[in-house]
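These notes are about the structure you will find just below.
Removed from the display is one protein chain of the complex; every other protein chain stays in position.
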Amino acid sequence: MSNSAREVILGSIRTHLAASPPADDHPVTPANPVILSNSDPITRFKESLEAVSGHCIIATDATDATDVLKQILTDLKAQRVAYSDNPPDKHDIFGFDVGVSTAQAAIAETGTLVLDSAGERHRLVSLVPPVHIAIINASCIVETLSEALTLLQKKEISPAITFITGPSRTADIELTLAIGVHGPQQLYVIVDGSK
Amino acid sequence: MWTSIGVSSVGVLRRVGCEVEFDKRQTCCAQPAFNTGYLDEARLVARRFISIFEESKADAIVSPSGSCTAMVHHYPQLFAGDSKWLPRAHAIAAKTHELSSFLVRVLKKEDVGASWNGRLTWHDACHGLRDLNIKSEPRALIRNVRGAEFVELEHADSCCGFGGTFSVKYPEISVAILDEKIDAIERAGVQAVVSGDASCLMQIGGRLSRKGSKVRVMHLAELLNESSQQ
Partner (left out) sequence: MNHLSSETFKENAKAALADVQLRGALKNATSLFGERRKEAAAGLPNWEDLRSQARAIKDEVLLHLDRYLEEFVRNAESRGATVHWARDAAEANSIICGLATERAARIVVKSKSMTTEETHLNEALEAAGMQVVETDLGEYIIQLAHEPPSHIIAPAIHKTRQQIGELFTAELGMPPTDNVDQMTSTARMKLRDRFAAADVGISGVNFAIAETGTIVIVENEGNIRLTTSLPRLHIAVMGIEKVIPRFNDLDVFLKLLPRSGTGQRLTTYQSFITGIKRAPSDEGPDELHIVLLDNGRSRMLAHPVTRQSLACIRCGACLNACPVYQQVGGHAYGSVYPGPIGAVITPQLMGIQKAAQLPYASSLCGACREVCPVKIDIPRLLLHLRGEISPRKGSRAERLAFKMWARVMTSPSLYRLSSVAGRILQRVMPISRAWTKGRDLRPVESKSFHDLWTNE
């Protein structure tokens, strides 16, 4: 049955295209990439993330980053923390307060985290608990969306890649911004600035 | 239907040194039929337009209407695939200009020696604005009218709601859209609204008058034809 629907649809596409008069030709050159800022990627990432209500803390090295994480968890009075290297089962994760992950890349121009399922089990840890904390190394920050897309294609595309830009939000009620809907209500990104 | 627009346009063009001819055989650019979907009827009338104006030895065909000018520029679309009429359509379209565009872009004149005392604002008619990119030209011309205080209208580029047969097929929506324009005009506190399209002026003027407003509507040609000699 499915095969015949496929053939009907493809056939319909081909027939209608064949019947079409030619279109005007408008050759187009690709748009030049635009770099909008001169500041360094870390600063730019921090500014972009904070502009969308994310928290960004720059740590001096891995030890400092761990201390920052501990401090945030203490401040949040977090009881149950889920980590992406050993995440809880999908039936249990709804009971956790905080999800902690890394990220495989980050985009400075938009303040975006790039999470790749081949790199870590990020899907639920970075989504279900009301707080998501990501620890990244500054070296994983690229300047533009385009660079991130190129990076992802260096190997076969993973089954699940997620871009995260700030905490979850909606403006469905009178276009009034509300932060924290189905995804996390708070996003912290700790940037380990060491080389 | 609005003779002073024609009279004023001729007056302005002569004042800046043009020799003006008017072919009395002309009737219509065919826009009403084209916009309502009666393409065969539009083509009948468009062919007449093309034939008449082809005979002229003039350097340019000038119209005091952005929408009519845009219509003529659409003639190639109307005659697509017609090997006989398409080149003729292209030729006429290339020669046809809207008045303010002709004055500023072709004749390079932004000061036509006009004067008019009062506070006024400009409404961007949609076809002129979006089909012909006419935006800075009328403003440049108005700024040179001695004695006129020009105020930029809020949402000057929003539609007045006329839209040809739309205004009578959907009169309630047409007037609802129009009232946004009227509100902006009232907030601007002007004595006159100027535009480049008679249809917009009829729409806006008709509502202003219904509401008992003292604000008058003027076509750009009428404004530019005003001089201190009067």
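First chain written, first letter: the chains are A and B, and each begins at residue 1.
The working rule: contacts are C-beta pairs under 8 Å (C-beta built on N, C-alpha and C of every residue); 3 or more make two chains touch, one makes a residue touch a chain.
Predicted, not measured: the structure shown is a model, and the values here were computed from it.
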- request: List the residues of chain A that touch the chain left out of this view.
  value: 2, 5-6, 8-10, 12-14, 16-17, 19-24, 26-28, 30-32, 34, 36, 48, 52, 87, 90-91, 94, 109-110, 112, 117, 121, 123-124, 127-128, 145-146, 149-150, 152-153, 157-176, 178, 180-184
Query: When the complex is taken as a whole, what residues of chain B touch the one chain not shown?
result: 1-3, 5-7, 21-22, 24-25, 27-28, 30, 32-41, 44-45, 48, 77, 126-127, 129-131, 158-159, 161-178, 180, 202-203, 205-207, 209-210
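Here is the rule we go by: only the chains that are shown with their structure count from here on.
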Chain A and chain B, separation of their C-alpha mean positions in angstrom: 51
